[in-house]
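I'd like to ask you about the structure that follows.
Excluded from the complex is one protein chain; the other protein chains are retained at their positions.
So, chain A:
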């Protein structure tokens, strides 16, 4: 019975969920919840806010389903609801978003030129530890993304992890395309610095 239910096409699940069938809605939720939870986690930087967003998005989607006309797929529609909730949260916390100057970003490693030079020569890109199989590195990278300043994190997540084009990100975040690119570039430089600190520490 369970298998037969699972094979139902999405349109039928949506039709059933529209008239209040929790079981069908649950199947739809199961299908998309991981993607949405991860979008929220990466956009907001913590699991607690991500859980709140997934719950709120699911409730909104369930309540708005009778008005869902199917112009986009259910997944896209649900995703958009969640992305908007994330953006509202981010905008509400705008006062906490402090941009980091490039100089601050690039001059954290010691004050002497010699120290920086030594540090910069270390190429860890082929180091066997530079793999996500390395649990420590995995955690450092996840934490580094989560703790990027929100103004950098949102464009980074939308571009690198959600594959949205720059134009769409500029519309979603209401900033210019060059601003999206600048923030993207800075977020990558910041993350590289974080990983380099780890490899520098490994050498000691």
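Here is the rule we go by: contacts are C-beta pairs under 8 Å (C-beta built on N, C-alpha and C of every residue); 3 or more make two chains touch, one makes a residue touch a chain; residues count from 1.
As a working rule, contacts and distances are computed from a predicted model.
This complex has a chain not shown, and the name its UniProt record holds, of "Putative zinc-finger domain-containing protein", "Putrescine-binding periplasmic protein", "NADH-quinone oxidoreductase subunit K" or "Glycine cleavage system H protein", is "Putative zinc-finger domain-containing protein".
For the chain left out of this panel, the touching residue among A:12, A:136 or A:171 is A:12. Mapped onto chain A, the interface with the missing chain covers residues 12, 15-16, 19-22, 25-26, 29-30, 33-35, 37-38, 41, 47, 51, 54-55, 58-59, 62-63, 102, 106, 113, 116-117, 120-125, 130-132, 137-138, 141-142, 145, 160-161, 181, 184-185, 188-189, 191-192, 195-196.
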